[in-house]
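The structure is given below, and queries will be raised subsequently.
Yeah, one chain of the complex is gone here, protein chain that is, but the others are all in their spots.
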Amino acid sequence: MELVKNVVCPFCGTLCDDIICKVEGDEIVGTMNACRIGHSKFVHAEGAMRWKKPQIRDENGELVETTYEEAIERAAQVLAKSKRPLMYGWSCTDCDAQAAGMALAENTKAIVDNTASVCHGPSVLALQDVGYPICTFGEVKNRADVVVYWGCNPMHAHPRHLSRHVFARGFFRERGRSDRTLIVVDPRESDSSKLADIHIQVGYNQDYELLDAMRACMMGHEILYDEVAGVPKEDIEAVVEVLKNAQFGILFFGMGITHSRGKHRNIDTAIMLTQDLNNFGKFTLIPMRGHYNVTGFNQVATWESGYPYCIDFATGIPRYNPGETGSNDLLQSKEADAMMVIASDPGAHFPQKSLERMAEIPVIAIEPHRTPTTELADIILPPAIVGMETDGTAYRMEGVPIRMRKVVNSDLLSDREILEKLMKRVMEIKTASK
Amino acid sequence: MEHIIKNGFVYCPLNGVDGEKMDICIKDGKIVDSVSADANIIDADGKIVMPGGIDPHTHIAGAKVNVGRMYRPEDSKRDVEAGQSGGRAGSGFSVPSTFMTGQRYAQMGYTTAMEAAMPPLLARHTHEEFHDTPIIDHAAYPLFGNNWFVMEYLKDGDIDGCAAYASWLLNATKGYTIKIVNPGGTEAWAWGGNVHGIHDPTPYFDIESFDIIRGLAEVNEMLGLPHAIHLHCNDLGHPGNFETTLASFDVPKGIKANPQTGSRDAVLYATHVQFHSYGGTSWRDVVSEAPTIADYINKNDHIVFDVGQITLDETTTMTADGPMEFDLHSLNGLKWANCDVELETGSGLVPFIYAARAPVPALQWAVGMELFLLTKDAGKVCLTTDSPNAGPFTRYPRVISWLMSNKARQDLIDGELHKWAQRKSSVATLDREYSFLEIAQITRSTPAKVLGLSDTKGHLGVGADADVAIYNFNPETQDPSADYRTLEAAFQQAAYVFKDGQIVVKDGTVTNPTLRGRSYWVETSVDETIYNEVVANVEKTFKQYYSVNFANYPVQDDYLPHSAPVRGVMQ
Partner (left out) sequence: MIILTPKEQPEVPIEIDTIIPDSIAGKTLDEIKNMSILHGNCQVPLTDFFEVEGEAGATAAETKILINGDVSQTKRIGQGMTAGEITVKGSVNNYVGAEMEGGVITVEGDAKGWAGQNMKGGELEILGDAGDYVGASYRGDWRGMSGGKITIHGNAKSEIAEYMNGGKLIVKGDVGIMPGIHMNNGVLIIEGNVIARAGGEMAGGIIVIKGIIDEFLAGFEYLGVEKDIEVEGEVIPGAFYKFKGDYAIKGASGIIYAAVAGNAHIAP
């Protein structure tokens, strides 16, 4: 058995890069340092079914095994004909693949969108309106004396987050956890809130109201009501004092506010609170991005087109308007007439009405495993898994780029190779039809 | 492939050619003496021929640049472009997307551009963006001035240790230059503070900016780097900061330039000096101190600088001077972004509207113009707009027109420009007009020389890379002063541009968008014992205080498909 060190975990946005993989032949049989979720990706959780060859669905709706060449031919035909193709996902593959995808989208005049659309898209919309004061993880470990987790449950969704950044000892925080005040804002009690020094049980869908009151209080004004969002005025004032007196505060936030009532405006007002706190001490924030390379897609898309997601290439130049060019917008309005899914599982996560449209249109899935998405797919192209079988760049939740390692070999094509072949074939078809 | 560019008016300052009508011969990507009869003929009759332009300081690739793009969809919407000649589409007026960046530089006849600020931890990001930046040769400057290792080595007086660390970091990030931004100040900003002047010690590390600048200047010459230390002084943008600027300029004086490559003789490169040339004490009594600064430049030979000229546009400011950006946000209330990078540096962004009718922008415009016009030797000054901070790089032709045409300046001053420009600076009294040779200096030969690239860049002598720009402007029949708008248009869209002997622009349109340029970086080595000690120290520090593993930190070779190492000191 071989030990491969400094492996980068291809699961969540914490992007731990200290994983050690135990390898036997071409199989990862164990890990060290990984959390349970990361570990289960590396060793393949029980019950996961991996596609070994491309598949095409026949007239009876049954999947038939085929070659990459045939599957790519079918997929290229779909994309070349489509008037409003949607290319969705991207978050579980590397940046070179994402770049190949951007080229394909531009050339097929498609809309290209990633999982941020149903995740931290609201955070993107908010930062576009009001700004984005962040820091890298090491700053948190080394300096933070006030840590706020708002609308997220890291003990479940980013299991090593607290141990790496809050419990860890830092240069200026030698006692680690005991040098910090931990605040959790969550309507529920959770495994994360149990660890907090202060747990604010904000009323459901009232985070915006609470933040508005906190901001007014911070600005020196009276809060209008005795209780806001289920929190007594005095408690609001007390927590504002803690935040104002922070030497270095950090706000981590997640779906609890990106997807409750108000969405991007919850984030907007939280960002502005963070910014204004810099008039007192020092305060920064980091969005708790989910997939290990969701951030990478937003980076690649932005530097290549100017826009981070929901990019519409229908006119040949990039256009952008989440709410109209977002994947669920396009599916629910029935605008999308074909869909390519890669490195994600919308079949498992999208709302019913979107799935109904997915069932009506041709769906191409570039996907290693059998998933609810592949149940809806007409063409399945299995790739090698980034971070295990192939390498490439990924961007951590706060934008630190780390190179994913190839740990074992695979016969499968990489996402990037599949996309490049697809593009080549689509261009041939389009040129021939002119 | 051979080309002969016939009968153009050639401006090549490094070889003493000032508008002479002559042929330029290209073979296999280089300038040669002569070519065969089969050579492709480019008729440059009545046109200006210059080496490809070189931008020594711009923000085009990397983490904060991309935040600028991402957080300003309204800036993207303002300026969108379809792909040219099979190339890729793009968007962005003040922060263009990468394909657009390379193309727009090439369209203006620029063939080399330097990314001015690269946080070491995020270096990979800069190099990835260069993969998608067509045509231009490039390099990136890693940030050193708030780096924990640098500050501790220099505080301890361990200059050898600092040099070993710098050598390691330049290699690990594939960087080109020792870049210093608001030394000590960005570390203070990690606690919400700043430093003022060069003798204000930074919290905890307790080292003065003076010592950071001096120490790194010594390290720079010990390593024999092609470029000098590249300094963004403390107190950027504050009225009265000219004193800090002059004090900073004096710091490395007396150190001897020791480049192993090229022929640089300056030991200090000061950047966007316009932002550092203010007198007065507040925004009410602020005045231009550009004449004082220019006077220092004229009297001292150890320094080369770039201006950072205001272009009077709505643009996006972005810099590693984190605290400055927060102050700017407090001033104009516009959306503020920030990224503090562990153990290394930080950055901030704020959109800014430099309206001609507003008093302060008008004065800032005047300060930049004064610096250009009062600096006697064009071999000491480079044209920049600190893109996009003072304006987007696509405005370089406009700046050229202002420099060559007193009429252009007067039209602006008499027109919409706020009266502060005249009242608080001397710009309205200066009627100097730059010649084409001087323009070629500030956009080609001066940057090439101070960057240490003048063996192969910034000139059209035999052996140079065949990077050539041809402009539709006839210096014999057209008057750049009277026809300044025509001049601007001619420099905005070149007639022809060659990159390594290949045509990349024709009639203002990019013809070869898939071409990619070289990634310059500096290779040095130091005493092995000291180096190993330093690296062991760095590795230990990684384990305790960084958030990535030491083994995953250095930029892998995969990121430089066109790697072009330049040698510093090699032992």
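A and B label the chains in the order they appear, each numbered from 1.
Here is the rule we use: contacts are C-beta pairs under 8 Å (C-beta built on N, C-alpha and C of every residue); 3 or more make two chains touch, one makes a residue touch a chain.
Here the structure is a predicted model, which is why all the values come from computation and not from measurement.
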Chain not shown, its touching partners among those shown: A, B
Candidate in contact with the missing chain, chosen from A:V4, A:I198 or A:I223: A:I223
Touching residue (missing chain; options A:P133, A:G170, A:P287 or A:P322): A:P322
Residue among A:A71, A:A110 or A:L182 that touches the chain left out of view: A:A110
From A:F137, A:W150, A:F313 or A:F350, residue that would touch the chain that is not displayed: A:F313
Option from A:D17, A:D212, A:E398 or A:D415 whose C-beta touches the chain left out: A:D212
Interface residues of chain A (partner: the chain not displayed): 82-85, 108-110, 125, 128-129, 208-209, 211-213, 215-216, 219, 221-225, 228, 261-262, 265, 268-269, 272-273, 276, 313-315, 320-324, 333-335, 337
Footprint left on chain B by the chain that the document does not show: 71-75, 77, 333-335
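Going forward, only the chains that are shown with their structure count from here on.
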Interchain centroid distance [CA atoms averaged], chain A/chain B, Å: 35
Residue ranges of chain A in contact with chain B within the complex: 5-6, 8, 17-18, 95, 99, 103, 106, 124, 127-139, 141-143, 164-165, 169-172, 247-248, 275, 278-279, 281-282, 284, 298-300, 302-308, 313, 316-320, 391, 393, 395, 398-403
Chain B residues within the chain A interface of the complex: 61, 63, 65-67, 69-73, 76-77, 80-83, 88-92, 96-99, 121-122, 124-125, 128-129, 131-132, 190-192, 204, 326, 329-330, 335-343, 346, 349, 544-549, 551-552, 556, 558
